[in-house]
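Note that this complex is displayed minus one protein chain, with the remaining chains in position.
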Amino acid sequence: MNKAMSKVMDKEKLKDVQNQPDSRNIDIDKVGVKDIRYPIVVRDKANENQTTVANINMYVDLPHHFKGTHMSRFVEILNEHRGEITIEKFSDILSNMKERFSARTAHLEVEFPYFIEKTAPVSKSVGLMEYNCRFAGSIGEKDDFVLQVTVPVSTLCPCSKEISDRGAHNQRGTVTVAIRFTGFVWIEDLIEVIEKSASCPVYSLLKRTDEKFVTEQAYDNPKFVEDVVRDVATNLKEIEGVTWASIEAENLESIHNHSAYAFLEVKGD
Amino acid sequence: MNKAMSKVMDKEKLKDVQNQPDSRNIDIDKVGVKDIRYPIVVRDKANENQTTVANINMYVDLPHHFKGTHMSRFVEILNEHRGEITIEKFSDILSNMKERFSARTAHLEVEFPYFIEKTAPVSKSVGLMEYNCRFAGSIGEKDDFVLQVTVPVSTLCPCSKEISDRGAHNQRGTVTVAIRFTGFVWIEDLIEVIEKSASCPVYSLLKRTDEKFVTEQAYDNPKFVEDVVRDVATNLKEIEGVTWASIEAENLESIHNHSAYAFLEVKGD
Amino acid sequence: MNKAMSKVMDKEKLKDVQNQPDSRNIDIDKVGVKDIRYPIVVRDKANENQTTVANINMYVDLPHHFKGTHMSRFVEILNEHRGEITIEKFSDILSNMKERFSARTAHLEVEFPYFIEKTAPVSKSVGLMEYNCRFAGSIGEKDDFVLQVTVPVSTLCPCSKEISDRGAHNQRGTVTVAIRFTGFVWIEDLIEVIEKSASCPVYSLLKRTDEKFVTEQAYDNPKFVEDVVRDVATNLKEIEGVTWASIEAENLESIHNHSAYAFLEVKGD
Partner (left out) sequence: MNKAMSKVMDKEKLKDVQNQPDSRNIDIDKVGVKDIRYPIVVRDKANENQTTVANINMYVDLPHHFKGTHMSRFVEILNEHRGEITIEKFSDILSNMKERFSARTAHLEVEFPYFIEKTAPVSKSVGLMEYNCRFAGSIGEKDDFVLQVTVPVSTLCPCSKEISDRGAHNQRGTVTVAIRFTGFVWIEDLIEVIEKSASCPVYSLLKRTDEKFVTEQAYDNPKFVEDVVRDVATNLKEIEGVTWASIEAENLESIHNHSAYAFLEVKGD
């Protein structure tokens, strides 16, 4: 055993620097821990729940009269809620943060890969598709919860199809949609809306019959990034309770070394 | 020569799909090109100007009655302004974008590494420090220009220093400051304000005498991320014309595998 | 239902382009799928096993007389072994790949975050630490298996401590060790060897008494990256069966904006 250990004073005797008063008279909007990697369990439409690994940020505000924040408490709160970081529990965790820090506001951001079994269109082969998801919630001045998913899709260029004698350039793109809503929204339902707004969905497992099918489906549904964001905006109406959305489409253009990009914000009524 | 080429029709005869009317009745906030890499020249306080390599995004709005945007025009505009992408020329480029696309709004984002010769505190050895900079401008509904720099710094933990019999944990951190301002602000001046708000600046070249100096300087100036953002907020008053600022400090904690983080927004009067 | 679907021909009638002969007379060393994200289960010393999310590459060789590879088979093999991608099963999966593709060689690379409960040195608080791990195996010309872990650590500069009147610069570093071995090696044991070769381990949860402890422990154990790789090389002897190792240490220097780096290869007897 390290001899340094025996010299450690009692916790009570160690000065609490963070709790000291501060005279600069400046409130801090957010202070906390960033980029904590943590295993979490997420509710899953098909299998009740799934285990994944998240990247987590946790912040509270700091009134001007305090010098610092006790950062270790964030990790303690995370540990107390281990295994139950779900949309439903989000406000509990936020309340816990607000109370423990005597803060006015609390913010929690959780980003994670989410897997869904996806059936190929013809062969009916099943593969696992990964989607990047993000929950971001705040309480305090105003309560807020935003659900975001990033969905890889296939897009085929309408201009290229129209002007070319054969073929049409197409590529992988990503569509990122963030929504605010009342009630409950399944990640799966939001992904479905996005996938049907592209030229064709992307799969992890496709047999030859499927490859023929998706090639022709994309060719029959040419879409600019402009079309994708507009069609997502339209199709989002199928999801009940959506009050706000930001919709972003980016194409890893197959004929360029840069991306084509479109962004649209849908404000609630 | 590829025989496909002989079949290429005249440009006039190729259908302009982007110009077709659109009936979905949805305006698009931003459409354009993203992640174009491009060599640029930036004004430099010491040497008049420096050549660097930027990552560029260019967007305009798209009214609901048009189907698409002519993406190649963005690259043409960039080419026309090659060698003169500076803070001063920003509004010219934006006006050019707005006009060429008959758009209501135009957005230009340019991010690049910027190098400054920095003199070591004791040996006076000179090294080149890299700082990440970003210009983001918009015209249309409201004109806007934001200058952002990310500065690597050294921070030493006040709590660790206070409670430990010897030493104190310290680490590399980054401070990201974005400002709006009237008049002109040198990147160099903004960096200076940030560097003096940390425990100690970071250098590319330090001799042994310098290493002793910066070690002791950091030990004598312990700072939490909370202190750093507050001190930047205070020191920013030295730069004339700043009307708004967002200040972010992140520590790559040397005792943890996650970051400590603080964020502060300074609203103008 | 999409009408394109009704036109899909039977699988038998779709031409198998990959199986066509190739006349360029060039063997390909590795062909396959890269960056598949996939949930996996890994053996865990404390809890039997843990679920995590991997990044997977799968390759086989392709003899010169074949034009292409049936990429979907890689994903099918992955699906068949779902839930059992462990060190022990690695050679089964590789054999399966080799056989299914009639290949001479097969390669499988699996990279994933791995979590271990770690107890703080004084308060005995428990936190979850993340380590990046990688399994890489091959069969064919020569059978091979390499286990790699990347461990975040704290390092304190011996020179800075020696020459300064107070304090010493320290920082987060990463140590990446890859080993070949006979028998079985726990990831946990390899991590332990690495952590004790640094100035101090890194934790996810530290209370004030712990912070004092680790600050002083690092100050009492100053190490250059050179020391870290040498001490790992020495301490690795505690793990039975290691026949080869590559050892890499990188410091995110707190006084510079670049890294200090050392690399060492240990060849077996």
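Just so it is clear, A, B and C label the chains in written order, and each chain counts residues from 1 on its own.
Basically, contacts are C-beta pairs under 8 Å (C-beta built on N, C-alpha and C of every residue); 3 or more make two chains touch, one makes a residue touch a chain.
These numbers come from a predicted model, not from an experiment.
Asks: For the chain left out of this view, which of A:K30, A:R134, A:R230 or A:H258 touches it?
Replies: The missing chain is touched by A:H258.
Asks: Considering the whole complex rather than only what is displayed, give the residues of chain A touching the chain that is not shown.
Replies: Contact residues on chain A toward the absent chain are 129-130, 152, 154, 156-157, 159-161, 163-172, 200, 202-204, 206, 208, 211-212, 214-216, 218-220, 252-258.
Asks: Applying the definition given at the start, please give the residues of chain C touching the unseen chain.
Replies: Residue positions of chain C that touch the missing chain: 7, 9, 14-15, 17-18, 22, 24, 26-37, 57, 59, 62, 67-69, 71, 158-159, 162-163, 165, 224-227, 229-231, 233-234, 250, 257-265.
Asks: Spell out, residue by residue, where the missing chain touches chain B.
Replies: Against the missing chain, chain B presents residues 2, 4-5, 7-11, 14, 16, 36-39, 50-53, 72, 75-76, 79, 82, 113, 115, 121-123, 125-128, 130, 204-209, 212-213, 216-217, 220.
In the analysis below, only the chains that are shown with their structure count from here on.
Asks: If a residue has to touch 2 or more other chains to count, which residues of chain C qualify?
Replies: 130, 204, 206, 208, 212, 216, 220
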